[in-house]
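Shown here: the complex without one of its protein chains, the others still in place.
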Amino acid sequence: MEAIILQILNGLDKGSAYALIALGLTLIFGTLGVVNFAHGALFMIGAFCAVTLSRILTLSHEVIDPTKTDFLGKPLKVDVPYIYNLVGESAGNVIIDWAVPLSILFAIPIMILVGFIMERGLIRHFYKRPHADQILVTFGLAIVLQEIIKYFYGANPIPTPAPEVFKGSFDFGAMLGLEGAGIIYPYWRLVYFAFATVIIGGVFSFLQFTTFGMVVRAGMADRETVGLLGINIDKRFTIMFGLAAAVAGLAGVMYTPINSPNYHMGMDFLVLSFVVVVVGGMGSLSGAVLAGFMLGILESFASMTVVLETLPGINQIIIYLVAMIVLLTRPRGLMGKAGVMEE
Amino acid sequence: MLGLNKKDVGLLLVVIVLTVFAPFILNPFPEGSALAQFNAGYPDLMQRLVIFGIFAIGFNILFGLTGYLSFGHAAFLGAGSYAGIWMIKLLTLNIVPAIIASIVVAGLFSLLVGWISLRRSGIYFSILTLAFAQMSYSLAYSVLTPITGGETGLQPKVSDPRIFDAALAEGTTPRANFFGMFMNDSYELVLGGWVFTFNVGYYIAALFLVIAFYISIRIFRSPFGLMLRAVKSNQQRLNYTGIESRPYTLAAFVISGMYAGLAGGLLVAMDTQAGAERMFWTASGEVVLMTILGGAGTLIGPVLGAGFIKYFENIVSKINESVLQAWFSFMPEGMQDLVVSIFYPFIGKGWHLTLGIIFMLVVIFLPGGLMEGGQRISNLFKKKSNTDSGSGKSSPAAAE
Partner (left out) sequence: MSKFELTRRGLIKSSAVVGAGLAMPTIITNSANAYTNEPKGGTVTLGFNVPQSGPYADEGADELRAYELAVEHLNGGGDGGMMGTFSSKALKGNGILGKKVEFVTGDTQTKADAARASAKSMIEKDGAIMITGGSSSGVAVAVQALCQEAGVIFMAGLTHSNDTTGKDKKANGFRHFFNSYMSGAALAPVLAKAYGKDRKAYHLTADYNWGYTTEEAVKSSTEEMGWETVNSVKTPLTQTDFSSYIAPVLQSDADVLVLNHYGGNMVNSLTNAVQFGLRDKLVNGKNFEIVVPLYSRLMARGAGDNVKGIFGSTNWHWSLSDEGSKAFVKSFGEKYGFPPSQAAHTVYCQTLLYADAAERAGTFNPCGIAEALEGFEFDGLGNGKTLYRAEDHQCFKDVLVVKGKENPTSEFDILEVVEVTPVDKVTYAPDHPQMRDGDGNAVPIGTCNPGT
């Protein structure tokens, strides 16, 4: 029982990442009709926003410490962050400690900007081109983006820890009244789940309760008619692209304390998030979110020892197996609409 | 001739001439010159160019004609490879049974995958094929290790049974052959400053490429090919006319799966090794990129695309900083460093970056792939006024 609760928590946590990436991906599919293979790269860029901000905050000048020596036997140069000079050492440490949450503020404008540039500069010219061309150009873009990051940050993962207060774990079971059951869960993963819920809720209410969202939803359903009504749908779609980029980027920022970011993390998530979107059903936002959580939870269950003992190797293939079963029993995924990306 | 019209005979002859003279064409620069770095006329790369050409031709029969975008074709290549290597280990070092087995096994596997996946269309089909391929990869890498060798793959060993072969001579390593001709045997022709290599394995693979290309032309021009095109342009309408389209698409799927199997078998024959990475999704993606880059739906485009990507992977990744410095050594010191530092991010370990940039440039400026580039150049020379033949392939807007 405790094991199952733990795996559900894990699944929700993994599912949050899947759902956030898939949400942006399906927004772009649904509104613009573009297969965006660079969406994983947006997630990665978000993560590197956090890396960059913590680098900026720890920007240092070297002070020679004559009492110690470096590996070649020369006097050790100690890096002292400029921020110590600015606000003092203790306040500086607090700010550096909070680099990841602060990166949210830093990442939003950057990601929206990246999204705008991508849509205006590149994607826009591919609305009327075949999906194959869209795949080729966005895949090329994804490679270019990740190679640029690799050039500046190297190939190895970069540690980006959570603030001190969110480090470690606590007895989640006690909150459910299961004292001593050993349901220990890390703080940051709960923060991530909560954050994902807020973002997903925000996107849904934005689309549901604003005029802007209404137009976009109408555009998703029938783009031509909305255009005929004299509404500048293109401009709104640009904004939607920026929004999708920001969602992916924020998912990346908050993910950094869970796993240290590296330049290929986007590609690692790309295929999975496509599977999530398709299992959810093309053009369905709620389908993408549902599928994200569902696959996350099933993946977690599949890695339990009991399951692995009966079905060895199931943890390797569970996501694809579920995807197949869903697609074969429900022609358009869980909640897909007819005619979207079916030709 | 051979049931082809005049234009197609010309195309086939071009392919034959290109493959026969590839050792010359791919080695345009004299040995020892600074540009020799760009020579591609060595056996391994020539073999890979034609093998991946076959893979892309097969993929194009499915994707170019029917529009069904399979994202799992590497699974058939991998299945073919495993079948081939097991034949080499169990039966004989002669490549004939290996190649036959790889085509048959890949054909059967693609029949199964196609029979299931073709129940859906569009992106749902793509994800189903992707799921099959990823499952094959994951299982081959881990739990199927006793059959597939897992991480370290399979290679022929001296201790293999090889029931049809006589025992190996003492101290020799098992080498794949075609009735006594070893795949890695080569003859070198030295002509002035040039060295041209003629490799047994390459010409065997090239023969398969010509046959594969011929079959592909016949399929493109046949009533069957026409039916496949009908599927691409409007499957619904086709179904309304009372034609069941699935047997046609399934046939195309299996044919292209067998092409992939042939490519896998040839890979094993030329370089006796099979590993699971061949089935990873990036390998499936690569053949998609090859086909689109060259020009999907055209006969020769996919071969060009395959050649382009493989050339890049093998040539640009080998240029390192000291090679650059040697190239620009005629410049004054400071300028040399500057030029080297400009080029440095794009070569060697940065070859992916260059490839990504080229993908983008080609698709932005040449919507029909490299083939369109070729057509534009030839149109330029012919000064033809009718330009509608060039980019008539782009289909209408997809979002509905």
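Per-chain residue numbering starts at 1, and chain names A and B are given in the order in which the chains are listed.
Going forward, contacts are C-beta pairs under 8 Å (C-beta built on N, C-alpha and C of every residue); 3 or more make two chains touch, one makes a residue touch a chain.
Just so it is clear, the model here is predicted, and its values are computed rather than measured.
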Of B:I61, B:A101 or B:V143, the one touching the omitted chain in the full complex: B:V143
Full-complex contact with the absent chain, from B:S70, B:T272, B:T291 or B:Q375: B:T272
Candidate in contact with the missing chain, chosen from A:S169, A:Q208 or A:N232: A:S169
Touch list for chain A against the chain that is not drawn: 2-3, 6-7, 9-11, 13-14, 17, 68, 70-72, 76, 150, 154-159, 161, 167-170, 182, 184-186, 188-189, 258-260, 262, 264-265, 268-269, 299-300, 303-305, 308, 313, 315-316
Touching residues on chain B - with respect to the absent chain: 30-34, 36-37, 39, 42-45, 48, 138, 141-143, 145-146, 150-153, 155, 158-159, 170-173, 175, 184-193, 195, 197, 267, 271-273, 275, 277-278, 313-314, 317-318, 320, 322-323, 326, 329-330, 348-349, 351-352
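The rule we apply is simple: only the chains that are shown with their structure count from here on.
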Cα-centroid distance, chain A relative to chain B, in whole angstrom: 34
Chain B-facing residues of chain A, complex: 32-33, 35, 122, 125, 127-133, 135-137, 139-144, 147-148, 151, 223, 271, 274-275, 278-279, 282, 312-313, 316-317, 320-321, 323-324, 327-328, 331-333, 339-343
Chain B to chain A touching residues, read off their complex: 63, 67, 69, 116, 119-124, 127-128, 130-132, 134-135, 138-139, 141-143, 235, 281, 285, 288-289, 292-293, 296, 345, 350, 352-353, 355-360, 362-364, 367, 394-400
